[in-house]
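Structure in structure tokens, see below.
Shown here: the complex without one of its protein chains, the others still in place.
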Amino acid sequence: MAFSKKFAAALAVAATAGLVLSACGNSKHEDTETTTPPAADETAAAETTPATGDEAGDETEAAGGDETLTGAAKVLADAGVATPVALTIQYNPDHYGDASAEEYGAIKEQLEETGLFTVTLNSTEWVTYSQERIANYSIYQLGWFPDYPDADNYLSVFFSKDNFLGNKFDEPAVQALIDEQRVTTDEAARAELISQLQSLVAEYLPTLPLLQGRQVAVIGTNVNEPPVLDASFQFRFANIQKDNDPTAVVKVGTTDMVTSLDPAGSYDNGSYLVQTNVYPMVLSFAPGNPVPTPELAESCEFSEDGATYTCKIKDGLKWANGNTLDANDVKFTFDRQLTIADPEGPSSLLGSLDSVTVPDPLTVEFHLNAPNDVTWEQILASPVGPVVDDEVFSATELTPDADIVAANAFAGAYTIKTWKINEVAEFTPNPDYAGVQGTPQNGGIIMTYYKESSNMRLNIESGEDDVAWRSLTATDIASLESSDAVEVVYGPGGEIRYIVFNVETMPGDTPEQKLAIRQAIAMSIDRDELSEVVYAGTYSPLCSYVPEGLPGANTAVCDLYNQ
Amino acid sequence: MTSPAPVLLEATNLSVSFQTDGPPVRAVKRVSFEVRKGEILAIVGESGSGKTVSSRAMVGLLPRTARIEGEARIDQTELIGLHGEAIRRVRGDRIAMIFQEPSTALDPVRTAGWQICEALLSHQNISRKEAMARAVELLDLVGIPDPEIRVHSYPHQLSGGQKQRVMIAMAISCDPEVIIADEPTTALDVTVQAQILDLLHDLRERLGTAIILITHNMGVVADMADRVAVMFRGELVEQGTAEQIFNDPQHPYTKHLLGSVPRLGGARPATMDAVAAPPVEAELALSVRHLDVFFPGRIGSPPVKAVKDVSLELHRHEILALVGESGSGKTTLGRCAVGLQLPTGGELTVLGQELRGIRPAALRALRRRLAFVFQDPASSLNPRMSVADCISEPMRVHRTGTKAEREARVAELLDAVELPSDYANRYPHELSGGQRQRVSLARALVMDPELLVADEPTSALDVSVQAKVLEVFVRLQHQMGFACLFITHDLAVVDLLADRIAVMRSGELVELGSREEVLRNPQQQYTKDLIEAVPIPDPVVQKARRDVRRGKA
Amino acid sequence: MATKQRSSSAALLRYLGVRLALVVPTVLILVTLVFFLMRVIGDPISAKLGGQLTPDELERRREAAGYNRPIFVQYFEYLGNVVQGDFGTASKDNRKILDVVLTNGAATVELVCWSLIIAFLVGIPLGRLAARYHDRLADVTIRFFAVLVYAAPVFFLGLVLKLIFGAHGLGILPTSMRVSRTTELALADLGYDSHFMIVDALRSGQWVYISDVLKHAILPAVALGLMEAGIFIRLIRINLLETLRTDYVVAARARGVAERRVVSKHAFRNALIPVVTVMGMEIALMLCGAILTETTFEWPGLGYALSQYLLARDFVAVQGIVTAIALLVAVISFLIDVINALVDPRVRY
Partner (left out) sequence: MPTLKSALRKIPGVKLLGTTHGLQRLMLLIGSGIMALFVLVAIFADSLAPYALAQRKYQGEFFGKQQPPSSDHILGTTVEGYDVLSRVIYGARTALLVVIMAVAASIVIGVALGVISGYLGGWLDRILVLIMDAVYAFPSLLLAIVVAIVISGGSSSGFGGMMAASLSITVVFVPRYFRVVRNATLSAKSLPYVEAAKVGGARPGRIMFGHVLPNVSQSIPVLLTLNASEAILTLASLGFLGFGIEPTSASEWGRDLSTATTSDLTNGIWWTSVYPGLAIVLVVTGVTLIGESLNDVLNPLLRTRGGTTTADERELEETVLGSQADMPDDVPAAVAGHVTEGAEAPEGGAR
């Protein structure tokens, strides 16, 4: 834990400095006059051992009181970083929403106002961006939408060795905590571990969390039952109702496009939205309860050694086309996910699954690679989880949408009557459904897919649509808030926006300098401005790695750098 | 001739001026003439003399920028100032027109019959069916074979002569009192010209229509006209019967014009007659053996055989005239001789060097000794180069001479083609057509070529200008002694300068011999027809020839 | 003569045959060009999952999809499939390319037809008027108009139209999609699925549906049609002015044909020949206009689909659609040849 001690010292300094920063009230002129102290190199060298680290801390405290050197400037000066630091920040103009340009324009301005940085922004079209980011970008924008609503999905994929960010971050202490929380079944203990983990990561800052999204739906005033927006981050049709009429058809608009009706061939929000409403799952989320609950299963449990997860399937289940729905369908579903392993499918989520066996038609056993994996239940309720009809779907390749619709291979709350992909879809309630989503409270759903959110906005306001779901712009939401014709409903959001640092290639001569630069950047960012000015409140500041609303969330980053 | 027929069309003090970006241009100045019933009045003049403008002014076919003054009357109807429907009724019905270029004067997307019917239906109250029947009759009348079929033909399916016949059929469709024929045969070959002129003659006799014949060709005038009006620079300088004008011209311009007209069978002017160096029989400048030149046809059609199995020889210091009508392959042959066109088969030896398969470098070297003079004076000089640059370009290309030497050579050549030395700094557009052609000649001669190919060098020029160019040309040939392949369609010009003559038709060589042999004693029927068809600028001679021809037919 | 005509119409057939045969290399070049360009600019897997998978996982998936094989192997494999009529499946939304081409292609064709109607209605009379009043006020006004509609990018024109007629302006016309959802679903329920909305609506025979389709078409058609009209006006004006100066027009006047007839029967018909030819060449330009119009009005056409697939680096879809567009262009220019042959006898015989 020597590492954490060293950084704790440095960060205590930073925290103090942060206070100074806010006390100074963003005084631009004073910032620009700041120069690097001549002794900077010595200070930086001194910081490499814990003992001198403390001394350095004392020095900075003194300097902080001087009021000419604020926190960020001080951190840089102490690390011997010559200012202004030239940064090139990459962002993508549309993949994470149209306001990215504005968001990064604001970040550039915030950074440059400190006088410590000169920022060049580079905006790159998405495909190139996603190909180049690992090899060639040192500071860049990303966003994340979770596969399942669990803190693990915000930590292990980001901060493990060889994470998908490819930012060369590799800290054994962090890795140890990640592994530990994953097998900790006690919820309180795990939450504590997760909090610790976040605080530790915040010291290293391999990424800088910025903002957290909210789920926003706009409903017409005649909608008496809005969709339930909870921390499962799923949009479910069943409980929506308008005109107090359980037979009224509700029209929903969205911009989330669909890739495929086949769960093995899609890994995106739009497809998952449809799939959660038309396929059953072994475990699913009941509205209002973001904890996986048995749906097809009557009950599920880990074996003694934790290596096998056994579920009892309910008896007498049928697909809407009359086919039998039993444990064989479940085995078929997961086997074909692994067999097909479609390049665009979610099969990579099944990394912990070794094999599936069916001792009898009402029992299914999942054999896992690691014992007591607390994320397994989440994975069963994730995009890889929708169960499909083994008599309709192909075991070895993707099944075309038209075949699925024609065979009526559904057993979720709804079946699909008309399917014009990414144009319009018509859903009718499935009378046989008895899952956790409850009996449909409407006569069906007509889903309209919009390419331009502005058209969706027009249609929700004019009453052409009853519900507008993902994604309206901040401008639209702000203006609809004040409209009498509609109501805006919010829910906790799983989406986060953050900056990735490549800890090897970013500016700075030594790892310490690089860290100092990351810290200085963190100190210079004003999340409230981003949230209020850029996003008009549709995103809220994200002060740590796990978003607010999930067990284990804290405010580690803001505590360290911005208070 | 008995008492004069009544005056039909009369122009009095007719003036036309055009508004331009600059000051108005006066194209026709106080012109007066008259046409009597059944009479052919030829209005003669060179380009820009106002002959076309004055005739079009009478039927209101000038652009709105034209200001017309004076009077023009047909019978008692005043034409000047008529508009819209009033003038429309006159056009075609009382005064019809025939144009110079039959291929552009016919609407390409309508059949011949359709266009004749249109003329009929515009003036007569008859049904379309009747009009069609009449169109067939008219086509028959103007001598088109199979009129029932041809009436459904589109213009591009007809030959040039046939097109002009269709135009004539259209002109006579409504029995007009006067036909204005504006250079009706200029675009046609000489044999076709003879036929069209015969047709017009016939029609005049059969229908009694008066004809205003606008032309620059004194031969045509001699052939056709009862009376002649000579125009020069917008003024009508002289008017009289054909005999008066040809035998006793009064105005200096008329005299000059008649003096410039080359005459088939006429005496060579003294300046052109002296032969400096006699042709050296042994040495060949150009030898052509069984030459074929084929061009690929359009998709789906056979290749066009431009030159078929032609053999001829050109001796040093000799002028060989290559004569033929359009499409005879004479130009293609000339282009082969300087390597502008690759032959398909046969042998082609230029100045002792076989051209087929010659390497580019060798060809460039050979080209120092070759030259070519083009037909069109307007485009034969690069408009962006001064006269001096144009002339000296071959020297620069072959890197001969210093700057001073080149300047000296340019001055020398300008002098040789009788242009003032200060013309060296002018640009082509500042020169007249004749002057430009002389500059072209100077450029061709700058490297002292041994073989010169001249492709119709004077046919785009007015007669009075042509004489000068020819004179310079012959003098220089005598002085410098280059061998010359002179390509032309004009037998009168040939008679002026050729040593030997080759006659071509449809890519084949018809006859080859000395000037005297070919022109005075042709052996082939085609050559005879050709000579026969050339109108001689002498009314008496021409009348006699016409009578002979008619008697024969 | 009759025999000659027959043989020359055989020549025309041969000519048209050769024109058709020339389509093959054109399409081949386009497909090749697109194939290799697309490989340079990324693959659909990174496009979709580049933001959420590890580099190794991405690489594994690219490998699995066969994108790491030698490019020529992939190229000839693709060509082989195409020759067998298999254009493949889009990875962006798992649609059969043939289905995309038929559905979205129908939408584009419908849009282009509507816009051509507007373009003809506006362009031809104005072009004739401008030529008739050459260099007078009417001419200059029309020319300014033509320049203006040409200068306004389709998306801006569309935007202005939306502002004026859309929900925040007069609110009288829909500003997106081909048809309202209710109509679309109702027509689908009736089992009409020709991909041409107006055809389906007419078959249903219900005025509600027909008027719905027509209303949706108005704004996109006007936006695109006006741009085309700008081109038409200029083309027709210039060509009419040129034919009005030809000898055969003077000759027609000289034989006493009335001015109105001279213009309509001689000048206009001849002026159409180059206009038709140029239109054939500009068809690609119109498709570009269609892409922007489709984007502006959310019209689910081929161009819009293509730009979306391009963004997703969906090779298969892009190649398939480009092939379809190349064929479409070829067919149109072939049709234009036929039209030309109808208008111009010189081509016919």
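Letters A, B and C mark the chains in the order given here, with residues in each chain numbered from 1 onward.
To be clear about the criterion, contacts are C-beta pairs under 8 Å (C-beta built on N, C-alpha and C of every residue); 3 or more make two chains touch, one makes a residue touch a chain.
Values in this document were obtained by computation on a predicted structure and should not be read as measured data.
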Shown chains in contact with the undisplayed one are A, B, C
Contact residue for the chain not shown (choose from A:128, A:394 or A:505):
A:128
Out of C:57, C:86, C:99 or C:242, which touches the unshown chain?
C:242
Residue among B:198, B:243, B:347 or B:376 that touches the chain left out of view:
B:376
Against the chain that's been left off, what residues of chain C make contact? List them.
25-26, 29-30, 33-34, 37-38, 40-42, 134-137, 139-140, 143-144, 147-148, 150-153, 155-156, 159-160, 162-163, 167-168, 234, 238, 241-242, 244-250, 281, 284-285, 287-288, 291-292, 295-296, 303, 306-307, 310-311, 322, 325-326, 329-330
Missing-chain contacts mapped onto chain B:
18-22, 25, 27, 46-49, 52-53, 56, 61-65, 104, 232-233, 235, 237, 252-253, 256, 338-340, 364-365, 367-368, 370-372, 374-376, 378-384, 390, 393-394, 397-398, 429-435, 440, 443-444, 447, 462, 464-465, 468
Residue list for chain A contacting the dropped chain reads 26, 28, 93-94, 98-99, 101-102, 104-106, 108-109, 120-129, 132, 452-455, 457-458, 472-473, 475-476, 479, 533
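To be clear about the criterion, only the chains that are shown with their structure count from here on.
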Could you tell me which shape the graph of touching chains takes: line, ring, star, complete or other?
line
If you average the CA atoms of chain A and of chain C, how many Å lie between those two points?
42
Any idea how many Å lie between the Cα centroids of chain B and chain C?
49
Name the residues of chain A that each touch 2 or more other chains.
none
Touching two or more other chains - residue numbers and ranges from chain B
none
Chain C - residues contacting chain B, complex:
1-2, 4, 10-11, 14-15, 18, 246-248, 250-259, 261, 265-266, 269-270, 273, 343-346, 349
Under the stated contact criterion, what part of chain A meets chain C in this complex?
95, 125-131, 133-134, 142-144, 162-164, 166, 251, 257-260, 262, 265, 267-268, 341, 343-344, 348, 398, 400-401, 418, 420-424, 426, 446, 448, 450-452, 455, 458, 461-462, 464
Sites on chain C touched by chain A in the complex:
41-57, 61-62, 64-65, 91-96, 166-167, 175-177, 180-181, 184-185, 188-189, 295, 298, 300, 304, 308, 311-313
